[in-house]
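Below you will find the structure I want to go over with you.
A single protein chain has been omitted; all remaining protein chains appear in their positions.
As written, the chains take the letters A and B, and residue 1 is the first residue of each chain.
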Amino acid sequence: MWAYIFRNLLQRCVLLVIVSILAHSIVHLAPGEPSEVDPSNPRMQPEDIAKIRAAFHLDEPLYRQYAYWMRDLFSGELKSFKDSQPVLPKIWERFLNSLPLFICATLIVWTLSFPTGIKAAIQRGSIYDRGTTFIAYTLISIPGFFLSYLMILWVVNMFGVPVIGMRTFGMEDAHPIFQGMDRIWHLVVPSLMSALGGIAVLSRYVRSQMLEVIGQDYVRTARAKGLDEDTVIYHHALRNALLPFITLFGFLLPGLIGGSVIFEYIFAWPGLGRLGYDAILSRDFPVILTINFIAAALTLAGTFLSDILYAVADPRIRLE
Amino acid sequence: MQAKTDCVLEVNNLHVSFFTDRGKLRVVQNVAFNICAGETVALVGESGCGKSVTALAIMGLIEEPGIITGGQIRLKGQELVGLPLAKYQQIRGHRIGMIFQEPMTSLNPVFKIGTQIGEVLVHHSKMTEREARPEVLRLLKKVGISSPHRRIDQYPHELSGGMKQRVMIAIALACQPDILIADEPTTALDVTIQAQILRLLKQLQDDMGMAILLITHNLGVVAHFANRVVVMYAGEIAEHTDVRTLFHKPQHPYTQALLKALPIPGHERLVPIQGTVPMPLEYPSGCRFCTRCPAVMKCCPQKSPSLQKIEPCHYVACWLYQMKNAP
Partner (left out) sequence: MEEQILMDEKNNLPAKLVLSETPFGEFWRIFQKDKLALLGLVTLFLLIIAALASKALTEWTVVFDPATVRLVDKFLPPLSYASELLPVEDIPRFGIYLLGTDELGRDVFARMLQGSFVSLSIGFVAVGISTFIGILLGGLAGFYGNVRFLFISVDTLIMRFTDVMLCFPTFFLILTVVALLPPSIYNIMIIIGITSWMGTTRFVRAEFLALREQDFVVAAKALGLPAWRIIFLHMVPNAIAPVLVSAIIGVASAILTESALSFLGFGVQPPYATWGNILADGKNFIFDAPWLFFIPGVAILVIVLAFNLVGEGMREALNPKLRRR
């Protein structure tokens, strides 16, 4: 088994390198250069531009630039184009901001999707099933920002729930308990909005898995044994239906970066997605590439974790 | 027929229909037979003739859009049709055991086989898992699984097809049921394993004195293991008699054609039955076999013949034998 793990990790590292090279090439080959950050600045002399370009190695061949990037990244020396601040601490700080939003949204998604999907599968064709199906489709189809703005309008007018940023301005001196409550209050609407799409997708998937399992022969055997329906569903069927979802745990990791750009933009949440967006706007290559790299690394780590978890959970799988 | 008091299972006038968006499919029509303790009754017919549906109806496992639209099923005098679900669940696995055609997919892949066998005991006999374990070992030995102490903690994928079917038999017989329903138990297995499984069933039957309803399309199996045979065609019973009479003096044209179609060394050619089995939507009115019957008469398409007793323990549904007692 260790041979399998080692080989798998090695393969993933190779993939990671390929991904980083690809990303690097895409970003650098695009037209437009980082020095265009300040085109309107009259004090930008051609010599200054040349100096900046030299400092960031922008005139050297592509593979050399890649080597510089990699070296700087792993030595922690990588600096942003925008303000020459180190990239990694910036990313870390924003990551910590994104984390509570992400955890909250994920919790909401997972605790709501499973009961809904299972119940819809058991009561296939009922009003509950058809109703939740329609709601799920609507949630998938609605543009996330559209719904968020509607929510903002409604919620701000009705309940006074804060929808901007992570904390209320001027709360820094308040008692920690009030600060904490304030933070939680700020979390509610953004995490709910981020979660809605995920609930719709996951509950549909749960439902279809459950339906497939309920149609299997061993469920018929369980009924033929005279077991009561609850045992048949929640003991025999569920255990098999949930198996694939173990793998979803692994995909949680890359979700940190995934769709948060939109929601962080709307709710002015100072997180990683926002950082990425600003970096793209200002063509801050090191930041863009690093976020991309981290996202890819998280994806690979996540799928690796999924494979391991699946092998642990399903007795039929042997790691070879 | 044996005396009614000895009957374990009595099926009378059973009708099962499937209400689909393409129409009402009369999958089982007017099926009647009974089985007594210690005897094996074979339910024979081609694919799609309704024999599996009959078995599921006895277990109460017909699911939507199918429904039992008429008839009675009595287990030792107790009426099963219309029985509330809770009571039916007490009977399934306890007084009726069933094994299925596909042993490869009939066991839950994520539970050990010892747990799956023990589950029946725990549920019906109120034992705990620990109390049930020696009984499970005994059952494993009884169905002929070697090294039961090792096997009991294995998962289904670690067993061969034949062993899986033995486990299914163990599950079905764990609570010593009155009747075992075996739905094509050997069709999915190799020929040599088939013989072993059937011999095992016979041996267990001699041991435990239970009745067996054997569903199959293989006449060779019928010849070796059945006491009585019920031949079904397109949802209805064509002929019902004991096994010797069936092979020596078949009366229904369908049965005769089936036997003629068997490859027998010494005979020059196979005689297939012309035409194909009709689909439930296409069942002709009148006798369902009339479109393919070599002895078809004018009255056959008009009305369906009922099952008539032509000898003691020999029933045929054919107009050829009812001309004598003209309708």
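Keep this in mind: a contact is a pair of C-beta atoms (placed from the backbone, for glycine too) under 8 Å apart; a residue touches a chain by one contact, two chains touch by 3 or more.
Only a predicted model underlies this, so the values are computations on that prediction, with no experimental measurement involved.
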Candidate in contact with the missing chain, chosen from B:G48, B:P109, B:G161 or B:G286: B:G286
Residues of chain A in contact with the chain not shown: 15-16, 18-19, 22-23, 26-27, 30-32, 124-125, 133-134, 137-138, 140-146, 149, 153, 208, 211-212, 215, 254, 257-259, 261-262, 265, 276-277, 280-281, 283, 288, 291-292, 295-296, 299-300
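Note that only the chains that are shown with their structure count from here on.
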In the complex, chain A residues that touch chain B: 216-218, 220-229, 231, 236, 239-240, 243, 314-316
Complex contact set, residues of chain B against chain A: 59, 61, 85-86, 88-94, 97-98, 100, 102, 105-111, 119-120, 123-124, 155, 157, 168, 171-172
